[in-house]
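All protein chains but one are shown at their positions in the complex.
For reference, chains read A, B and C in written order, and residue numbers begin at 1 within each chain.
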Amino acid sequence: MAILLSGEWYDLRDLANPIRELIDGLGLPDAADYVLWSLIAALAIVTWLVVSVIAFIWIERRLVALMQNRIGPNRVGPAGLLQPIADAIKLLLKEAITTRDADRLLFWLAPIIVFIPTIVVFAVVPFGESMVLADLNVGVLFVIAVAGIMTPAIFIAGWSSNNKYALLAAMRTIAMLISYEIVQVLALLSAVLFIGSMNLGAFVSWQDEYNTWLIFIMPLPVVAYIIAGAVEINRSPMDLSEAESELAAGYHTEYGGIKFGFFYQAEYMAGFAVAATVTTLFLGGWTLWGLEEWIPGWIIFLGKLYAVFFLYIWSRATLPRLRIDQLMAFAWKFMLPLMLVNVLVIGAEVVVWEETGASRNIALPAIGALNATLAVILVVGWARVLGHGSGRQRGYRATLTQEIGKIYYTGAEAS
Amino acid sequence: MTTYVTGIQIADSIDGKFPDAVEDGQPEFAVVKSDRLVEVLTWLRDDPDHEYKFLSSLTGVDRIQWFEVAYHLESFKHNRATTIKVRSDDRENPSVPSAVPVWLGAQLQEREAYDLLGIRFEGNPDLRRIFLWEGFAGFPLRKDYLNLPGGKMPGLERFPGEPGAELSGRGTE
Amino acid sequence: MTLKSEPFVVNVGPQHPSTHGVFRLRLTLDGEKIIDADMVMGYLHRSMEKLAEERTYTQNIPFTDRTDYLAAMTGNLAYVMAVEKLMNIEVPERAQFLRTIMAELQRIASHSMAIGIFANDCGAWQTPVMHMFRDREKILDLFEMACGARLTLNYMRIGGVSRDIPDEWMPQAHKLLKDLPNRFAEYEDLLLSNEIIIARSRGIGVLTPEQAIAYSVSGPMLRGSGVAWDIRKADPYAAYDKLDFDIAVGTNGDAYDRFVIRLAELRQSLRILEQALDMMPTGPVHERLGTSTVQPGTQPIAPLVFRPPVGEAYARIESPRGELGYYIVSDGGPSPFRFHIRSPSFINLTPLKQMAIGSTIADAIVILGSVDIVVGEVDR
Partner (left out) sequence: MEDTGAVVAFWILAAITVGAALGVAAVRNLIHSVVLLIVSFAGVAGLYITLSADFIAVVQILIYIGAIAILIIFAIVLTPRAGRLNQEGFMFLPALVLAALVAGTMIFVAFDTSWAISEREGFEDTATAIGDLLLGKYALPFEIASVLLLSAIIGAILLVRPEGAEEGPE
């Protein structure tokens, strides 16, 4: 009760403190205290996730509609705000069909398995100062490992449906996810090397302390991680596992009703998870150059998270899809070598900085400038080496003619 | 402007190369004998004076007494178009040689003509029904496919509102 | 050591987002590579050719709307031209221009859809289609003003067009023409050099000119293979001989070329429209037919029943999808003895198997998109 009277209960900067003091005030034994605290935090995260997903179903549909010259959902509730709820009710009330030849057990299990890692990832994400459920030392690794559980889950979904589209999509997903996981790990590795810790909180405090964001120091891994993240959450141009125009709905072709709803929601949550990782590792997490003193940290964090997620919405409404072999070639031939070089460069920079002991005001801008230049040189140069930008990639207009019956074929593309 | 080569002209030039291959020459089309068809079409395609390299359209017609297949040909080089026909007198199992060896574009069109009219194209590598399913009874575009009551054939009677409509099968029971 | 694998049959369609209707593609796959392709069609077969044998020549016009429902005007035009050819009817000049204008507006609408859907088949998530719909909507408004319908138009009549355009039509058309160049520039900017579209469509589904001619493909597919052949130029109908425009041809014969040609043809259509609107003469829009009319006292726009002389006629036009031909055999009766539609969508599918084999399942969708079929016209 003391906390309510102290006048600090309204301090929204840190939601964790008032709750903790509230629990402490109950005078429970340590173990019960710990369990209660964890439960409340977990519940808070899940609630936030569900509300966010519901909100973003509406936001994404309206945003995409804006980009597509449409109005978007506008019938259910004011400005269509109740549309996601109507959708959810529809999904809940629909018959949960299991196809005859499906593997019943796995068919039911897959949506549940796919749901778990997307929530669990948020256990290590710091939403604000001391607002982290599990302050894990190996947080970065945890994020990658848990996200990796989605791979078998999606395969199980595709395989157990006993549908050819779903199986093809499942195979694609596996091939794609394990390729991009390597890129993802290497992208994060360079960040870990630079910070010297795998704790997500340490990333935030490092960026706070040095008054910069990691994205300014190492732009290349950020881009690589965002691209690999698009693969992980099936967002265009990497939405191969549910390639609508080729494979109907990909691995969840046979899923309907609430089981489909699980996949749908898991996909959003995975998107938030990727965005949360990008925010925490590269965009300074819940800090904003001192502004976190005035604005609650979690609002800053969520703002950044949604901004990153917006990138995915934007790309989805803008870009066509790549083919599987192009996507794999991009991972193995393009991103992987670049990331390896990048790890080497970052490692060298860390050693040089340590050896010379330069002051941070000189070292950080120097490293940032070097990395940015290097990123441009590497991307452009390696693309040239692989034969891009040679004219085959350039578009052209049709030849115009008045002569009928003449043949203009040159066959430059025939292979 | 495309020159429409009349059937009489094309019949003359075919006659010059293949005597006794032409059956008939009308203003609109020339009729080629069925057993010389592939020969004549190949020549029309390859001869530099004709070069009908493009098969515009291939279709069958049920003429009640006989079946015929019309080939609408086009020459890009000379900008000419003409019509060749071939007839099959067999009412039950009409068959004509396939034009696929001459123009690959005949594949689907011959399947269509087979499907709807029942004309067999000897030599078509993949002569299956295309719009209707295998086992569909009859060939719907034949004039005797479904006779109207009173022995009237569809498409041959008069219409209501037309002078003499009372004579037709339509409108009278 | 070689890896052995078992072939795997996938049915793309009949219900599938990318088969443009109820069309089925049976693909035999080795991994993701296509080793055999078979087309199964007929799900939309309405037996129009049979139905037409039981209706009068005028009653058949609505059928021609419903074959290629994305280009109803050109369907109308080809049919009425065939009947006019059969009956030797001269069409008044104003009607010729109206037909040209409508056909070109229809071409813009249809190509817009084709381009948008092609981008969709490449994996874009509806955005190009939605942007393309913007222009199509305006054009459909113009059609609605002219004939009261938006999709199945039934505007052309044997001997002319069903009615003259209203007074408000011209200003609105001019306004649209003023907007269109900006839109086309936008599409060219966004799509023509889009890396992903290029990566997905270049070198895919290549047809050499020899193959294209042998397979009887027409329209953008034939021109994509580099053959400069356009019936509007080669055999001008309506008012095309009075108008100046270019044929767009490709140089590689791949899916990208077909897409590029459709984009270029948008601009050529615009050119034709600008000239045609300026040159439009005044006068009647329908030739009075000398044959019996049914209801005395009413405006004799098109007689319900007439009997062309015995004979046959094949008229073809350049529809947005290629050579659309109507072959009509008359026995002197009130309805066609034989009514055949040479539909470009159907015949353009002939080389699909050859184009698809060796590519992947994702390419097959792009190739099908580049052919630009309308299943209503494939199955008829």
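Definition applied: a contact is a pair of C-beta atoms (placed from the backbone, for glycine too) under 8 Å apart; a residue touches a chain by one contact, two chains touch by 3 or more.
Model, not experiment: these values are computed from the prediction.
Trainee: For the chain that's not shown, point to the residue among A:Ala44, A:Ile59 or A:Leu136 touching it.
Mentor: Selected residue, touching the omitted chain: A:Leu136.
Trainee: Have a look at A:Met67, A:Ala102, A:Val125 or A:Met171 and name the one touching the chain we're not showing.
Mentor: Considering the complete complex, A:Met171 is the one touching the chain left out.
Trainee: From the list A:Gly72, A:Pro152 or A:Pro219, which touches the chain that is not on show?
Mentor: A:Pro152
Trainee: Looking at the whole complex, which of A:Ile19, A:Val125 or A:Met198 touches the chain that is not displayed?
Mentor: Final answer for the missing-chain contact: A:Met198.
Trainee: Using the touch rule from the top, list residues of chain A that touch the missing partner.
Mentor: Residues of chain A in touch with the missing chain: 31, 103, 105-106, 109, 136-138, 141-142, 144-146, 148-149, 151-152, 155-156, 159-160, 171, 174, 178, 181, 198.
Note that only the chains that are shown with their structure count from here on.
Trainee: Taking the touch definition from the header, please name the shape of the chain graph: line, ring, star, complete or other.
Mentor: Contact map by chain: complete.
Trainee: If I rank A-C and A-B by number of C-beta contact pairs, which comes first?
Mentor: The comparison resolves to A-C.
Trainee: Nearest whole angstrom, what separates the Cα centre of chain B from the Cα centre of chain C?
Mentor: Chain B and chain C have C-alpha centres separated by 24 Å.
Trainee: Using the average of all C-alpha atoms in each chain as its centre, how far is it in Å between chain A and chain B?
Mentor: Result: the chain centres lie 62 Å from each other.
Trainee: Chain C: which residues touch two or more other chains?
Mentor: Within chain C, the residues that touch at least two other chains are 227, 229, 234.
Trainee: Could you pull out the residues of chain B that touch at least 2 other chains?
Mentor: Answer for chain B, listing residues that touch two or more other chains: 76, 79.
Trainee: Using the touch definition from the top, list the residues of chain C that touch chain B in their complex.
Mentor: Where chain C meets chain B, its residues are 41-42, 45, 47, 49-50, 53-54, 56, 211, 213-217, 227, 229, 234-236, 241, 292, 294, 304-305, 311-314, 316, 323, 325, 327, 329, 331, 333-338, 340, 342, 346-347, 349-351, 379-380.
Trainee: Applying the document's contact rule, which stretches of chain A touch chain B when the two form their complex?
Mentor: Interface residues on chain A, with respect to chain B: 404-405.
Trainee: Would you mind writing out the residues of chain B in touch with chain C in their complex?
Mentor: Spelled out, the residues of chain B in touch with chain C are 1-2, 28-29, 53-57, 59, 61-62, 70, 72, 76, 79, 81, 83, 103-109, 112, 116, 130-133, 140-141, 145, 154-156, 158-159, 161-163.
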